[in-house]
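Below is one structure, written out as structure tokens; the observations come after it.
A protein chain is absent from this complex, but the other protein chains hold their places.
Should a chain be cited, it is by its letter among A and B, assigned in written order, with residues numbered from 1 in that chain.
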Amino acid sequence: MLEQIHLLAAVTVLGVFEQAYFFLQVIYARRVFGISPPKISGPPEFERIFRAQVNSSEYFPIFLALLWQAGLFFHQGLAAALGLLYLCGRYCYFMGYRASSSERLAPIYFTSGVLWILLAASALGILHFSLSHYVGLNILRLLTA
Amino acid sequence: MLEQIHLLAAVTVLGVFEQAYFFLQVIYARRVFGISPPKISGPPEFERIFRAQVNSSEYFPIFLALLWQAGLFFHQGLAAALGLLYLCGRYCYFMGYRASSSERLAPIYFTSGVLWILLAASALGILHFSLSHYVGLNILRLLTA
Partner (left out) sequence: MLEQIHLLAAVTVLGVFEQAYFFLQVIYARRVFGISPPKISGPPEFERIFRAQVNSSEYFPIFLALLWQAGLFFHQGLAAALGLLYLCGRYCYFMGYRASSSERLAPIYFTSGVLWILLAASALGILHFSLSHYVGLNILRLLTA
């Protein structure tokens, strides 16, 4: 069973590593700007770093959910590759948002695009499995016949 | 193996779709009320939509965790059905909260109820498995004997 999920697991652990990096950036920014918890407002530079981390955290469960469904029901290697693209895009998003609000836009469009592809792959994979499981209809075989 | 999880996977993907819808609503609200990131405060109408999305995001990993444990250890079909009820309740919550703070209450009680049922199903399922696995005690067989 581990054979079918080890690439997904590797991308998941990498993703956690990236989240840890974002958390550390907020801790450093709190020190630099002198903003102690529980305060979350401050100069725009701080608020941008803070919001970049919050946004990445909100998307993390969504990313994992799609990565795993796409990997299990569509193709593990493809899902893992898209997962790596997503993590790169998230890094660019964080660095861009830290610099200015507008620089977060291009990476957010890119990561959203990757997520929509993962969602489509998941939906297609689950649909294909359900059709062959319940109706006995194997679309792939029909197309290649 | 996919046979035992495809309904859970389908509900998971539907849930991601709903989260995407909530994110888009916040983006539209930011445009309508002219509130650019990283700002998160504004008129109550905006703050209600924003908080509805944040609350839904915070509950999403909890929902997925319970959906999958209940589906794996209790009953996949039942867990998936409860999952659909939860997603409907979340939609009503979002729409209610957008209209007024008090209209979020009924759906939040409903979705909490669904989550407690999923938690109880998960706990019972894991307990049942552990008892038969470690003690060799099969409660279901005892009850029907």
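Simple rule for what comes next: a residue touches a chain if its C-beta (ideal position, glycine included) is under 8 Å from a C-beta of that chain, and two chains touch if they have at least 3 such contacts.
If you're wondering where the values come from, they're calculated on a predicted model, not measured in any experiment.
Participant: For the chain not shown, which residue from A:F60, A:F74 or A:F129 touches it across the whole complex?
Facilitator: Checking each option in A:F60, A:F74 or A:F129, the one touching the absent chain turns out to be A:F60.
Participant: In the full complex, which of A:T12, A:Q69 or A:T111 touches the chain missing from this view?
Facilitator: Checking each option in A:T12, A:Q69 or A:T111, the one touching the absent chain turns out to be A:T12.
Participant: For subunit B, which residues lie in contact with the unshown chain of the complex?
Facilitator: So the residues of subunit B touching the unseen chain are 1, 44, 47-48, 50-51, 58, 61-62, 65-66, 69, 72-73, 97, 101, 104, 115, 119, 122-123, 126, 129-130, 133.
Participant: Name, in rising order, the residues on subunit A that touch the hidden chain in the full complex.
Facilitator: 1-3, 5-6, 9-10, 12-13, 15-17, 19-20, 36-40, 54, 57, 60-61, 64
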